[in-house]
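Quick notes on the structure that follows.
One protein chain omitted, others in place.
Each chain gets a letter, A and B, in the order it is written, and its residues are counted from 1.
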Amino acid sequence: MKVTLFIPCFVDLMYPQVAISMVKILERLGHEVECPEEIACCGQPAFNSGYWDEARTVAIRALERLQSSEVVVIASGSCGAMLRVFYPELFAGTPQAETARALARKCYEFSDFLVTKLGVTDLGARFPAKVTFHDGCHGLRELQEHSQPRQLLAKVQGLELLELKEKVCCGFGGTFAAKFPMISTAMGEVKCAQAQETGAEYIVSNDSSCLMHIQGLLDRAGSRLKTMHLAEILAKGI
Amino acid sequence: MKTFALDFKTQAAQLTADLRHRGLIQTALSKYEAVRDKTRGAFQDWPSARQAAAETKWEAINHLDRYLTEFVTKLEARGTKVHWASTGAQAREIILGILRDKKARSIVKSKSMTSEEIHLNEALAAEGLEVVESDLGEFIVQLRKEAPYHIVFPAMHLTRGEISELFTRELGSTPTQSPEDLTMTARRVLRQKYLAADVGFTGANFAVAETGMISITENEGNARLTAALPKVMVTLLGIEKILPRLEDLALFLPMLATMGTGQALTCYNSLYGGPRQPGEPDGPEEYHVVLLDNRRTELLADGEQRDSLHCIRCGACLNVCPIFRNVGGHTYGTTYSGPIGAVITPHLRGLQEWKHLSYASSLCGACTETCPVKINLHHHLLQNRRNACHSKPSFGERLAFRGFAFIFSRPAWYAFVRRAGRLLQKLHPLVKGTSLDPARSWTRTRELPPIARQTFKEYWRTRRTDPAMKHNRSVTRSGP
Partner (left out) sequence: MTERDKILARIREALTVRAPYPGPEHEGAPPAAPTSPPTAGARQWLPSVGAGLDARLALFCQNAAALKMDFHLARGRDGLAGLLVGMRDTEGWRRVGVHRGELTDFACGKLGLPLCRTDDGYAVSELESCDIGLTECDALIAQTGSVLVTSRSAGGRALSVLPPHHVVLARRDQLLGDLPEAFALLKQRYAANFPSFISVITGPSRTGDIERILVLGAHGPKKLTVVCLQD
């Protein structure tokens, strides 16, 4: 398959190793990977803030570039939700409405692509550590990714998964983190405390934006807990 | 106009720093969650129940004129006086009119969030009427001169110690650590009120069109007493409370109980279809029902968000909302808090004045996931944001997003901003944490990750031009 990998802006700028891990994995599985450089962002910041015209200006570039792709794999749950769930809403009633709907049908978040589309759960990865998994809200609720990440983690040799006591938002929420920092921080503190309680060494997620927020709090608190993206773990062993 | 937003932020800042308060809410809600999960788990098929409930409310709301008319016709046929109020002010006037006409002096009330919405108690007090809230939680917050904290648990934020102090101060009772003793004190005090009240005032959970009855759900029995003893009974309800058929309650009552309190069924689910009928030994001689619009018809006209009128006021969305859990009910500063409050308040009280409630959300979607009638709550928050920007965009913000749109749709500009970003990051430590720090809202409590020495796009470009890199196993080191 020719896989078009959509790299969110924060992954490009701050967590390139996440994207590189994904490329490695996809190529190891025998697929050709392309990463369109002309797409910088899915447009979610403007969309979430209520500036849908401005969001469309950015999103239309993604739409135009991706409409001819065979399949689009997105390197985060939040951008995945933007393309798959919110593009049809954003472009409803515009000339691009049908294109957006067609694109949505061929978009997958990374872990969903591996498990649901490719039927792959075992990548031969090895990561002996105690790990807890944070479900990014967009992936969990917009994209219905309840089991895919866990199916992948279950096949990682040496990995022990210790579940968090509840699936609750970490508090990032995009512009929310800057607009309501005290609420965002409180929510993040609850998440970090719950992670601490599990006894895990790593907090893993399929959304780097969540991890950016959680790691930021952990660093400020001087915690020994480390965050890692699911793809980075899965690439260990390739 | 902006003070509601400022109040919200100030209160939120205070309460998120109050760990004792956060702990209290967390404890209350985790007890609820355990019971709710068990009760919901007993359903043979919760998803189908949810879908049927959503369809039933869709039917009721999308044929509201028909069902409302049927409801009123049936009620009037058995002697109920039905009043229609377009606004809260009209509703207050109608109710005051009834009270004046009856020369009423004392009113006993059972729980009604709709009456909070129209600030009824203040209006009645201003007339010199004695109004006593009979629901224990409402009675407690009424004594404290506070608004209810949560639409189902009005006194969720108080400890027994605080309630004991309150009762000692206001009722002269002996201090106690026993919730049982406190409840018995309230029972004793309120008993006298039921027996002496001229008028019993209630809200309603549902309005059954087919049989012309209102349905009241409660655990304590105070609404039953309110509807049994006084000579005059008045019920206030929003026009959206309609259900088409009597048998719809067979599903709605257990779903309301499950999501509201984690009970299979609330203690008393009672239907009232009129004043005392011939042959009945008791009940009010006069029954008035006041139907309230108060901008619900505006919400009705919004095809996208009409389903927020399906709300059965169970409070489940409040209970799962991480924002609610951290800032509490009073912070919202309005009758309906939590996700449903954030959705409907801009419609009922003004978009520009209340849009901040729709912004104060990470859009996690837990509310939508839990709602027993499948209201698309978090998508409505996005729609409110869009509507607010459309009708009155903020100049600075629009400029910023225009800039964002310009840069992020042009690769060359994006690359330039990336280079500038690297430079700014080097200078950032100089201002970090100070009032000059542009990232202050982040850095006040969190560390910021650096821009990678080689971003992915830079790596990819290099890889494209150097085929040997394709099979290079090493990963570029960057980030924490």
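As a convention for this text, contacts are C-beta pairs under 8 Å (C-beta built on N, C-alpha and C of every residue); 3 or more make two chains touch, one makes a residue touch a chain.
All values reported here derive from a predicted model rather than from experimental measurement.
Note that the undisplayed chain, when the full complex is considered, contacts B.
Only one of the listed residues, B:90, B:106 or B:454, touches the absent chain: B:90. When the missing chain is restored to the complex, the residue among B:19, B:125, B:195 or B:399 that touches it is B:195. Screening B:9, B:36, B:109 or B:224 for touch with the missing chain picks out B:224. When the omitted chain is restored, the residue from B:104, B:132, B:151 or B:182 that touches it is B:182.
Those residues of chain B that touch the chain absent from the view are 28, 31-32, 42-46, 48-49, 51-56, 58-59, 61-65, 68-69, 72, 78, 83-86, 90, 134-137, 140, 153-156, 158-160, 163, 179-180, 182-184, 186-187, 190-191, 194-195, 211, 213, 219-222, 224-225, 227-229, 239, 244-254, 261, 263-277, 279-283, 291, 293, 297-298, 300-304, 306-307, 374.
As a working rule, only the chains that are shown with their structure count from here on.
Considering their complex, residues 9, 12-13, 16-17, 22, 322-323, 326-327, 359-366, 368-369, 379, 382, 384-390, 393, 397-398, 401-402, 404-409, 411, 414, 418, 421, 441-442, 444-452, 454-457, 459-461, 470, 473, 475-480 of chain B touch chain A. Touching chain B in their complex are the following residues of chain A: 7, 9, 11-17, 19-21, 27, 35, 37-38, 40-41, 43, 45-52, 54-55, 57-58, 60-61, 86, 89, 137-138, 140-142, 168-169, 171-174, 176-188, 190, 212-213, 215-217, 219-220, 226-227, 235, 238.
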